[in-house]
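All protein chains but one are shown in place.
Chain nomenclature is as follows: A, B and C, assigned in order of appearance, with residue numbering initiated at 1 for each chain independently.
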Amino acid sequence: MNTPVTSAHQRPLPDPAIAREWLAAMQLIRRFDERAGELYAAGQIGGFLHLAVGEEATIVGASRALEDRDWLLTTYRAHAHALARGTEPSRVMAELFGRVGGVCHGRGGAMHVTDVERRFLGGFGLVGGHLPVAAGAAMASTYQGRAEVTMCVLGDGATSNGAFAESLNLAAIWNLPVVLVVTRSLGGYAAPGDAAAAAADLVRKAEGFGIKTLACNGMDILDTQAVCAEAVRIARTERRPVLVEATNHRAPTGAMSAAKIKGDKDEVAAWKARDPLAQFGDRLVEVGLLDSSERARIQMQANSSIEQAVSFAGRSPHPAAGSLYDELYVLHGGEPGWYGVDARGTTTQAEVAPHEREVQP
Amino acid sequence: MNTPVTSAHQRPLPDPAIAREWLAAMQLIRRFDERAGELYAAGQIGGFLHLAVGEEATIVGASRALEDRDWLLTTYRAHAHALARGTEPSRVMAELFGRVGGVCHGRGGAMHVTDVERRFLGGFGLVGGHLPVAAGAAMASTYQGRAEVTMCVLGDGATSNGAFAESLNLAAIWNLPVVLVVTRSLGGYAAPGDAAAAAADLVRKAEGFGIKTLACNGMDILDTQAVCAEAVRIARTERRPVLVEATNHRAPTGAMSAAKIKGDKDEVAAWKARDPLAQFGDRLVEVGLLDSSERARIQMQANSSIEQAVSFAGRSPHPAAGSLYDELYVLHGGEPGWYGVDARGTTTQAEVAPHEREVQP
Amino acid sequence: MSTTTLTYREALNQGLREELDRDQRVILIGEDIGLFDGAFKVTKGLLADYGEARIRDTPSAESTAVGLGVGAALVGLRPVVELMTITAALRALDQVLVSAAQTRFASGGQLSVPLVIRTPQGSGHQLGPTHSHSLEAMLLQIPGLLIAAPSTPADAKGLLKTAIRDENPVAFIEHESLYGLKGEVPDGDVLVPFGEAVVRRPGQDITLLGISRGARTAVDAADVLEREHGVSAEVIDPRTLRPLDLPAIIASVQRTNRLVVVEEGWPQGGVGATIAALVQEHAFDHLDAPVLRVTGADAPVGYSRVLERAAQADARAVAAAALKTLGR
Partner (left out) sequence: MSTTTLTYREALNQGLREELDRDQRVILIGEDIGLFDGAFKVTKGLLADYGEARIRDTPSAESTAVGLGVGAALVGLRPVVELMTITAALRALDQVLVSAAQTRFASGGQLSVPLVIRTPQGSGHQLGPTHSHSLEAMLLQIPGLLIAAPSTPADAKGLLKTAIRDENPVAFIEHESLYGLKGEVPDGDVLVPFGEAVVRRPGQDITLLGISRGARTAVDAADVLEREHGVSAEVIDPRTLRPLDLPAIIASVQRTNRLVVVEEGWPQGGVGATIAALVQEHAFDHLDAPVLRVTGADAPVGYSRVLERAAQADARAVAAAALKTLGR
């Protein structure tokens, strides 16, 4: 079946310590998003903020299929992937605050969160724009004789873009070890015409390019992790591309940037019954792998870690206006600014204060 | 089978008059190409000249599947399609000479030959660039409630471009009445890596987008016409896209711009045995539909029509240098040049003489 | 002439509605313009009122959206294509240049392409380096392509109506930070002609020319100059970049003998550079000082609000440049 909304079967649980770590990672992302949504509403975080509420199982499951040496790229929903990959929440939150303590020093924001030490290449703002970049990374690994795999997470909407077809084609004819994880959204913010029409036959489409395709229930971390691990194994050992379709119900948050779950009662109830974090926690409790106090401790740890992150972010200084031209060129002993001839005779540094936000999509 | 190199079966012949007209059209294109190749070598024709020797059955067969009200778009191999559609050879040849008598007044050249009266929208220079334009034309026909069909001819190389996937996807989800005729080249100028890798599973690829696919022997005008006519019928009556894969052996001309058949003896012999023009003529003679004097007369008519075209083209004046800005904007009573502010203080009109040609791809 | 107070966004929506009502050939094409009312809500309610055949939601396929518009235009329609951001428009630049702008020329005048490509640009909402571009200068390069860049609600509506009726392809550049701006908009069928600059504020001492939101920045700068320095600045808004009302610009400079150009785009290869080059060429002897440009910084726009502001062409910077030009 192309479009599972439930897992193929109940997957076995991993070692207790691992299961708890997965739950903790999902919890951390959830809490981060809840707080980030509030701080966005309060004007502390700006720009576009694409939350991941409901995608935690997909994000953590996919990331836990990777080894440290593997490369990861994703869309604008980058903050969550960085957290999954192990980047300190403080440095992610500070990035969303636009501060120098941010992982990109406040230059990139949520959409560009990147952590090269963890081989997380970011954070790409344009729909589908990271696909060829992922193909290139995979090509380089093979060229260098290294058994690394590149994972590229994208949305179903991106599969209508030419970048998808071009990259799939190349990955297929060049046997690139890249795993494409397509988040097929069945809820939340999505272009309905698009999702319905373009992704309905995603598996058929991908197979048309000669790409091996797997599907998973993106709401179930066990299924997602197992299927992605299989995809990674194929990519790593057989040196060829694999596409994983992860079906997903993003929370009915109404807007991409508000974490608060809203919508009508039934919709909310339906989503809550699917909530990947609650589901996984319940399962761990059921099988006796977690008791309720441990569960509460994991939640509290997430809370406190995020509160520390918020506090760190709030204390981290704004970048200096004069640092505008930094980190743009690699200077070969040249001076900053040498590469451009700035025409701006005089730049006054306007006072900086939180400014009102226009209605945004 | 995805890739027929022979026709599925011997197709029945059409009415004698029609069969002769088809042969004459193929002959005209062949002769045009032979002379154009010579004139290109002599420096009378410039730029890139993509000859169609070996593609006559595909070009005429596809075009004879259309009605007058239908729209046609093609690649840079546009001169041949214009001839197939009925544009006077003189106006096509004059275009290749870059003269005002040319169908585009010498502005476009071979790659942009266009004849809007015959609903031939041209002539597109960028690989795959005409695909979305064709989709748009098809969309407009349906919007206007007209049963027109749009045919778009492209090469196999273009199927690796994102434009192909994007346009196919749209054509499929919007049910656009567009017929894509993909010329799958098995010989002549082609990017081998590309053709081999990308087009091998063209049918599977197209069907991945949910597009109905047909295949024909592009060396056989009867098969090509019949299959394209079926595709046009489906597009017209069912209002949905169809892709036709026309397998083709372009002549081993060595370069895209030289009509002279060269290559090693076996290669030439193999191609001659496939020559779509000779094959079709032979068949007409075999079944008694044509005698050798009639065949000679058709050849002579083509020759004389092309000689007239060459003569017309040679006599047609060069565009005036001062007409540089004409036919660029639709002026609303404004003056030519009003839309731009030309910074060029002084323009000397250099003497114009045939200039030497650098080695070109 | 009766007017109504509308936002820039509402004025665009009204202009689209009037043209959709007037001419059945007008259709709208773009990502999320239907069910989502457009990324910036400019097409609000149009799907409900005009139906799927005329308000066409596309997938994420920018180059194809423009090519689609070209094809429809060639076959008799007057499409308006919305691209979500000017950065997305980069992906369509081949179609914009080759299919939209050059087809009339290449066909020897046989074909024309009455197509409007609407796209928002600009910084101001911390959208970071990928979503804050101002790229009108790249489009200005392209002969055959008209460019409108309205800075008021009235011009947004009036220029859009003119664009839709023009037989040439038009890039219609909106500014993301102006969508909420209110202003008086003439009711009914009032068009704003292309190629006619407008004086936003008369003055004698110096000319400030502002492009897109830069026109508003220039007015703010003129206020500062008047209030704080007793300088009388004339503000010109060219409104369309192709055609460009060079005579109006030259006439103003001939009176004031000084010019500062304000744009948000990058300086190298920018619009301001072109205007500076043209003005020194046509009014060399009238210039008492070099034409200065206040542009976006020659760097990406950072996400941090400090960096975003620092990269902008702001009123204080314009005032400072004006004073420098005046030798003060």
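Definition applied: contacts are C-beta pairs under 8 Å (C-beta built on N, C-alpha and C of every residue); 3 or more make two chains touch, one makes a residue touch a chain.
Bear in mind the structure is a predicted one, so any value in this text is a computation, not a measurement.
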item	value
Omitted-chain contact residue, chosen from C:271, C:306 or C:320	C:271
From A:65, A:80, A:163 or A:202, residue that would touch the chain that is not displayed	A:163
Selected from B:54, B:98, B:177 or B:210 as touching the chain missing from the view	B:98
Residue of C:38, C:129, C:203 or C:238 touching the missing chain in the full complex	C:129
Contact set of chain B toward the excluded chain (per top definition)	46-48, 95, 98-99, 104, 106-109, 111-112, 124-128, 157-158, 160-162, 191-194, 197-198, 318-325, 328, 340-350, 352, 354-355, 357-361
Residues of chain A in contact with the chain not shown	71, 102-108, 112, 114-116, 121-126, 129-141, 143-144, 150, 162-163, 166-167, 169-170, 173-174, 326-330, 332, 334, 338-341, 343, 345
Chain not shown, touching residues in chain C	63, 87-88, 90-91, 93-94, 97-98, 101-102, 105-106, 128-130, 133, 135, 137-138, 140-144, 241-242, 265-274, 276-278, 280-282, 284, 287, 289-293, 298-300, 302
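Definition applied: only the chains that are shown with their structure count from here on.
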item	value
Chain A-chain B separation of Cα centroids, rounded to whole Å	47
Chain centre separation (chain A, chain C; CA means) in Å	35
CA centroid of chain B to CA centroid of chain C, Å	39
Shared-contact residues (touching 2 or more other chains) in chain B	162-163, 166, 169, 173
Interface hub residues of chain C, defined as touching at least two other chains	58-59, 61, 63-64
